[in-house]
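The structure appears right after this line, and notes come after that.
With one protein chain removed, the remaining protein chains of the complex are shown where they sit.
All chains are identified by letter, namely A, B and C, in their written order; residue positions are counted from 1 within each chain.
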């Protein structure tokens, strides 16, 4: 029934398209996979991530829902109890909160509460982050609010290949996965190899080797870190870049390995620094690498203020200069 | 109309009673103060914190609400816009999540969104934490999920005097305050001086001086830290205890001052360690005191698993031995 | 100030709830919305007389040919459920349970609806559906685990198509709706039933479940036990018109049934389940009943309601009512009642012994099942915990 990706295994495509292909593959492979959300049907979602899926898989597999996020996640839980594997779309980061109760008190806990009898293979897709000049509630990075909650897994790809494969793995997972999609990278292209065996979902990847300092990031900030490393290289500094990919669990082993080599760590994310991922990473890596660190782990992220109007977001978000500044400060120790 | 506390300014009372007295004082002093929530009226709340208030101030000031937490906070926002100062009760920690959207996207942001035109003097009272042998959803410590959100203030008293005064200050605040009440300490008694001028709401307090290591905690864990310090003292170790009182903002200055003296810090809270308050404290204090710290900041808290059934909570929660173990480890560096 | 909610409320058989009083003195009481017919489905009077009215015909047919054996079965279910419930209450008093939420007074609503179900139907309960659990064949001792604090409801939901108890009120109505959407997708003709209380009816989740089930025409029955109280709050704090009327505005029928009449509950639930099975979508059933006891063993109802209210409801006791009917119709003899009494005692004993023998969970249990596929941090923390535990063993060994 469904038309899947063209036969050649390696293709260049945008991140949004890679997720689309991944959903298509999953819908095709397993009749229990469902796609649900607001406008995911004929419109294909406001970012077109589900473009064409309803046409090919029908209204009973790709489901436009009433405009109620708690209802979307709550019914997805019920569908999972019935043996389905729903992939749920939340239209924008700022609209996940009406579903927060169902996610935190039900989705996250159901497996434990049932002493393992019940599984919750639900993926919650959330386009997140800023940088697209949007209005309020459309640019937030709430990943820490999910990572703190036991029972959830939280991931975020930075490139099309990971987007494709991590979505495959998330859908195959019997645990609920909060899948944060870096919306400002939706249109960035990259190679996707549908036959490459991917690494595990929760393993970080060294995307650039270096010796002087480690930059750790995930989702939209990985690309920024590459730009930072380029500039730093011109100044004679060798930065290693870790794409964390997973926020819960965090791959502390990989971070530790890198930091034991570079002895300096800067963590970058769009979310506010206060109680953000950087805090957890700094705390644990400091404990693990206490005698290795030449400088405190520094964090670059959003400020402790509501996400500002679009014309200020460039100041609010970590940018090249602010990350370079943190790198300088770390190297100055 | 209302009968306030007996004339003598200093009285010994339980923490729950201190909050009751504080609410009574506020209702008496300002006709705009309201108390709202499930069962807060005739029942006086399931913990009797609002006992007698409806009787004395009437049904239009002390309001039993429909059973809908989003509705409670959402209407409180509307009442605040009309000039009222609602003090809202969430019956238990685990039931705040249906209101999370209103708290995060509305209550927290309204002041900023209006460029300061609108104020949000709303207090959200949440009895929190474990140790009382309760069923699921009745023992959680979700403070990190609020501290990460800009626009909110988050506090938690550890003793009756602070409970009385911090509630006074929270109600007077023009910002929304999430007021976490340590439910397992509700029945602990202590002196409340209604005439003592209190310190600022967001300032930590040294509740015990020491030289070898700093224990930082808030709410229910302060008492535990005192017990730890007693035992440690017998072993010849001098622990300083900081009662943080405020989780957002955190009083880093006070922690820094203490750590520069003791050079070691252990943070204790009931909430899961992963992405908890201890992470933020460890990250920032390590940055501020990099050359002072003899050991990494250690954290003692809940595990990354759903809060367990009551018969396991003693193992799950930080207890005397686990904190002592962390102290030993920190001192061993 | 007169406080309306404590004025002894005389429940009427076909009662609508009265309009809520405004908090502003000057605003008059709201008018009642018109209600549909019959206002209350009742097939047995409190005196145990069978009502056969034309108004009830649509429901009556579902129990028209019920056998004496089945009637005795319903009676037995109610008696044993009450016995079990009483045992649990006393086990709580003895410190064997941390808490108990009694269903006293709601036996007819639960057994009537529970016995209407087929095996392949699926149930989403609150925390009080001990009678429904009984009908599903869940061993009652299993229900006590969460109240004792050894688990959060450790039965396998799929063994008896009976989901775990849900404490966060209203949440399960969405799970039921989603499950029912799945049933429809599968082309099965099973139905799903979601229990919730009068208090829970105010939760946004319940409204959303009405919307989803209506829009997708999901085969689900919403079974609201209106036991007049949500802890200390009377139903007037949740609505100013009878709750069953809410369904209409979402495009599906709502019916109020006498929740203390097991026959009526059986009939109305069967009717609603048949609607679901035959593709007519959701139905709301409001079982008008009464919480005879405290909200839970932690509650003290004397703070907020008068004893005479309870007394009025005692006259409508669901068990007594069926007994009168059985006796008048000569459907049960002394021997039946005596045997049942003995069975009750045995059940009580069995429950008591089972609870006392219930072991505390292993310490490592808290790490189990946090995730189905594992989580690196949980592994790390489990290992740390193990080492920490071992250090005590060593320390003790060393002494």
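Before moving on, here are some points about what is shown:
Methods note: a contact is a pair of C-beta atoms (placed from the backbone, for glycine too) under 8 Å apart; a residue touches a chain by one contact, two chains touch by 3 or more.
None of these values were measured; they are calculated from a predicted model.
Contacts of the undisplayed chain with the visible chains, over the whole complex, involve A, B, C. Of the options A:189, A:288 or A:304, the residue whose C-beta touches the omitted chain is A:304. Looking at A:21, A:38, A:89 or A:240, the residue that reaches the missing chain in the full complex is A:38. Touch with the chain omitted from the figure is made, among C:63, C:78, C:184 or C:224, by C:184.
Contact with the undisplayed chain is limited, among A:14, A:35, A:49 or A:63, to A:63.
Although one chain is not displayed, chain C still touches it through residues 19-20, 22-33, 181, 184-185, 187, 202-208, 211, 214-217, 219, 236-241, 245-252, 254, 279-281.
Within the complete assembly, residues 60, 65-66, 68, 70-71, 73-84, 101-102, 105-106, 109-120, 150-151, 153, 173-175, 202, 248-253 of chain B touch the chain that is not shown. Chain A residues in contact with the hidden partner, per the touch definition given at the top, are 38-39, 41-44, 46, 54, 58-60, 63-68, 70-71, 94-95, 97-98, 133-137, 274, 303-306, 308-312, 315-316, 321-322, 325.
Following the convention adopted for this analysis, only the chains that are shown with their structure count from here on.
Here the spacing of chain A and chain C, counted between their Cα centres, is 41 Å.
Averaged C-alpha coordinates put the centre of chain A at 32 Å from the centre of chain B.
A separation of 35 Å divides the Cα centre of chain B from that of chain C.
Each of the following residues of chain B touches two or more other chains: 70, 94, 97-98, 136-137, 274, 303-306.
In chain C, 151-152, 168, 204-205, 370, 375, 377-378 are the positions where the chain touches two or more neighbouring chains simultaneously.
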